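The other protein chains are all here in position, but one chain of the complex has been omitted.
Letters A and B name the chains as they come in the text, with residue numbers starting at 1 for each one.
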Amino acid sequence: MNRRTLLGGLFAAASVPALAACSGGITSLDGQGSAGSGGGSSKGGITIGTANFTENQVLGYLYAAVLEAAGVKVGVRPNLGTREILIPALKGGDIDLLPEYQGALLHYVAPKATATEEGEMQNALTVALPSGLQVLPYGMAEDSDAFVVTRETAEKYGLTSLADLKKQNGKLVIGAAPEVKKREVGAVGLKDVYGVEFKEFKSLDSSGPLVKGALKKGDVDVANLFTTDTDIQANDWVVLSDPKNLIPGQHVVPLIADRKADSTVRKALAELGNTLTTEQLTELNRLVDKDKKDPEDVANAYAEEHGLVK
Amino acid sequence: MTVDWSWIGDHTDDLTTLTISHLQAALGAVFLGVLISLPLAVIAHRIRPLRGFLLGLSNVLFTIPSIAIFVLLLPVSGLTRTTTVIGLTVYTLVVLLRNTVEGLDSVPVKVKEASKAMGTRPLRTLLTVEFPLALPVIMAGVRIATVMSISLVSVATYIGDGGLGQLFTDGFQRNFPTPVIVGVVLTLLLAVVADALLVGLQYVLTPWRRRRA
């Protein structure tokens, strides 16, 4: 064994731990934190993830503002994707906390759930959520899914409720975010509960420019929007009523990993939940979407104004 | 469509953070690509049957849409920077492999034979004769891979990363052109600067080409 081979061997041996250390650094958010048997801890900091639409980001930054004021170290990762992506990320530890919507979340984890009242839904969620995740008390503000048509379409087909859609089976095109195609509070539920079948499902976005643009242009007849979207009123669009209660109440509810849920977090988020109203949330969304303010700035301003960040 | 200049002024901090993050991802992918492609290229260059397989495989990989690779990596490494870098590395690897093999191919056989005749062992020949001579073509590959990588980082915005790409989804969601324009301009600038620096690097690394002039 000559000098060269020896040096080569030493180099190889040295590089193994070096590379291992490197790769540990690249996976930045692998913090498993304190594995809690009973009660988590927010000491190691909390990462808030948000979904890919404006309101969720506003909520995420609101959570961040109140948690920071309560002394918790917070990081926000905005625009991560759909619930389908976020929940596995929550379970896996890439994020710790996520603003969710009661009914929608319930129907996602338990598609055939029958609870309709808020208290019932909260209990049902506690049971249905996978282990490791829990919901904190729900807040006052609410944002529901809405199936919307233009005034012209409503008049043309005589549409006032979701049940009316069945009469036009096979004729109408629905536009919604891609995940809605497979959801109970979505195309699947519309078929199961109201017997509605559409001519086509167009994958667009969550109450964003694509779906609203398509509705305006007439590329879709029915659009899945959110009730806090001020464009509904502004365009005189008609929200189809829901006599069979397919769309559950959707109060904002924090979804958190057990490992991070402690009393500081609970208290701060509960205070926020009891302060933020639907009207206020709608206004915050408008500031971001129409006035082009940053969700973070808008959230911080709100928190200060309402005494949540003493 | 107008640019809101005040928005740019208000967001210089964010823009800086995003640019740095963007660069880290792109350069990380190029670095990893170089690390993996060098030995792989030597293998492909020396071992005839593997060559066709490796180059063919990399051509196929190149046709897979980048967003698909990022998504398919989600179960493996989650919503993390790792996913982005691994995804990008697939593409830099393809480009670097192609160019490095081509570079090694371009070394005249006679030069290798002369080196062998002088008694130089194969590894040393590789390191001191073949690679230096292959360097221009390899560096061309590094330039292509770097520029391409800088452009591809933005696709990762669909999995919550994306560096400057986040400006695109933001502008899209709110119907706000300014961040999008800024994002495109900064990405192009990054690419131009990176490319120029690499040209400079190549110049420094190949003094014998300079001496000829």
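Basically, contacts are C-beta pairs under 8 Å (C-beta built on N, C-alpha and C of every residue); 3 or more make two chains touch, one makes a residue touch a chain.
Just so it is clear, contacts and distances are computed from a predicted model.
Q: Looking at UniProt, which of "Lactose/L-arabinose transport system substrate-binding protein", "TonB-dependent receptor-like beta-barrel domain-containing protein", "ABC transporter permease" or "Ni/Fe hydrogenase subunit alpha" names the chain that isn't shown?
A: The chain we cannot see is recorded in UniProt as "ABC transporter permease".
Q: Using the touch definition from the top, which of B:L54, B:I69 or B:V142 touches the missing chain?
A: Within the whole complex, the residue contacting the unshown chain is B:I69.
Q: Which listed residue, B:L27, B:L55 or B:I144, touches the chain dropped from view?
A: Residue touching the absent chain, from the options given: B:I144.
Q: For the chain left out of this view, which of A:K43, A:K181, A:R266 or A:K290 touches it?
A: A:K181
Q: What subunit B residues would touch the chain not displayed?
A: These residues touch the chain not displayed: 1, 59-60, 62-65, 67-69, 71-72, 74-75, 143-144, 147-148, 150-151, 154-155, 157-159, 164-165, 167-169, 171-172, 175-177, 180-181, 183-184, 187-188, 191-192, 195.
Q: Under the stated touch rule, tell me which residues of subunit A contact the chain that is not displayed.
A: 81-82, 84-85, 88, 177-179, 181-182, 200-205, 209-210, 213-214, 217, 219
Keep in mind that, in the parts below, only the chains that are shown with their structure count from here on.
Q: Take the average of all CA coordinates in subunit A, do the same for subunit B, and state the distance between these two points in whole angstrom.
A: Taking the mean C-alpha position of each chain, the two centres sit 35 Å apart.
Q: Can you list the residues on subunit A that touch subunit B in the complex?
A: 23, 26-30, 49, 52-54, 77-81, 85, 88-89, 92-95, 205, 208-209, 288-289, 292
Q: Applying the document's contact rule, which stretches of subunit B touch subunit A when the two form their complex?
A: Against subunit A, subunit B makes touches at 4, 7, 28, 74, 77-82, 85, 157-160, 166, 169-170, 172-176, 178.
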